[in-house]
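Not every chain of the complex is shown here; the ones you see sit where they belong.
Chain IDs A, B and C follow the sequence of writing; residue 1 opens each chain.
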Amino acid sequence: MPQLPNFGPIGELAVSEWIGTPPAPTMAELRGQVVAIEAFQMLCPGCVTHGLPQAARLQRDFGQDIVVFGLHTVFEHHAVMGVEALRVFLAEFRTPFPVAVDEPRGVGLPVTMQRLGLQGTPTLLLVDRNGDIRFRGLGTVEDIALGVAVGTLIGS
Amino acid sequence: MPQLPNFGPIGELAVSEWIGTPPAPTMAELRGQVVAIEAFQMLCPGCVTHGLPQAARLQRDFGQDIVVFGLHTVFEHHAVMGVEALRVFLAEFRTPFPVAVDEPRGVGLPVTMQRLGLQGTPTLLLVDRNGDIRFRGLGTVEDIALGVAVGTLIGS
Amino acid sequence: MPQLPNFGPIGELAVSEWIGTPPAPTMAELRGQVVAIEAFQMLCPGCVTHGLPQAARLQRDFGQDIVVFGLHTVFEHHAVMGVEALRVFLAEFRTPFPVAVDEPRGVGLPVTMQRLGLQGTPTLLLVDRNGDIRFRGLGTVEDIALGVAVGTLIGS
């Protein structure tokens, strides 16, 4: 863990809409900052009970040091996880960070999820100050492990 | 948090006995490694329910990267927290790291606890590769915060 | 608590649809059994993180002794909590008991919720063998308290 692998540049996200942030940041504009991206679906149990609350804790405690946002990567049940439903979900669950909607393609994986090769939700991505992906956590990531990865990127 | 303060050199611990580790390390011998020290008392509720289990998680997940051990800093109820009782406690709770017994002085604070100015138990100390104390967490430390501090020290 | 109050007969529920149970029971048919009804909304955080998991534990451990089902009482954001979305939610979260959809009236409170005077979601109702409501728990109900109420009704 101390030496985090480098999964290469994240590039720009394909986002159809941002919720909760004007103006919408580009990854280029975030260069120089450590970024945490919580890829989730609003009706994914592991996202609702683990991933999103964990990202919210990260935002609460280290929002001064890193940028945290969500990425809504709908790859199933598209009809009931549209933007209108997502807005209600984010408001009801009081999600404290902005959320980008991964550009849908009608069926199957949305554009960013496919390009980054994400295997499912939740997936937590950490991006270093150079724009490179340095951590990909699928499913349950322990808080200590998340912290160590974040600390490694902040401190380097 | 990203820039951890420097509380100065930890110096050598005054230890009357080590449990669970031959040979006993000195802080000088640990130079070059990141060290986590969980200062606790065996009959302190916050230590039993939070501090020691957290240190055990740290040891389990990052024992390759940092050195974790306990420091039994008995400052009250000395008669019932002696070494014999401590050995039973550590065995029953399956504490997975070695424990140093802070040198008692009959009454009041033991030698190391007083010299380091620890305010109570549990206190988690992180020591950097130079032997300097960089983190002092009294009471409940969040797992993410602990991880960030550890990661900062590992990565620097 | 030992003497549970009697809130009067529950009467029949107004249900537009049942999910997960053929044939749909009526309250009259359930006479003679103790019944637990978890009134919830699929995008209500307290329902998702507390109420529904608790009802699932009750079903798992005492499904032989009492009848457990859900009641989807949508009183806000009707457009995104329709039956299609609910079916996805119940499947994804592996809800282990049948769910009745409280008959909607287009806007505001659905029929059963209004008739029973439910104050919000989650609300857990316990119905005794005579069809009388004996417990109404709004928000977080402790597991022990739920168990005591259930045990009181089972044992009487």
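Everything that follows uses one rule, which is that a contact is a pair of C-beta atoms (placed from the backbone, for glycine too) under 8 Å apart; a residue touches a chain by one contact, two chains touch by 3 or more.
Values in this document were obtained by computation on a predicted structure and should not be read as measured data.
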- Item | Homomeric complex, total chain copies (3 given) | 4
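To be clear about the criterion, only the chains that are shown with their structure count from here on.
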- Examine which chains touch each other and state the graph shape they make (line, ring, star, complete, other). line
- Which chain lies at the heart of the structure, taking centres as C-alpha averages? A
- What whole-Å value do you get for the distance between subunit A and subunit B if each is reduced to the mean of its CA atoms? 35
- Between the Cα centroids of subunit B and subunit C the separation in whole angstrom comes to 49
- Query: Residues of subunit C touching 2+ other chains?
  - Reply: none
- Provide the residue numbers of subunit A that touch subunit B in the complex, in ascending order. 1-2, 54, 57-58, 61-62, 65, 142-156
- Touching subunit A in the complex, subunit C uses residues 43-45, 48-49, 77, 79-82, 84-85, 88-89, 92-94
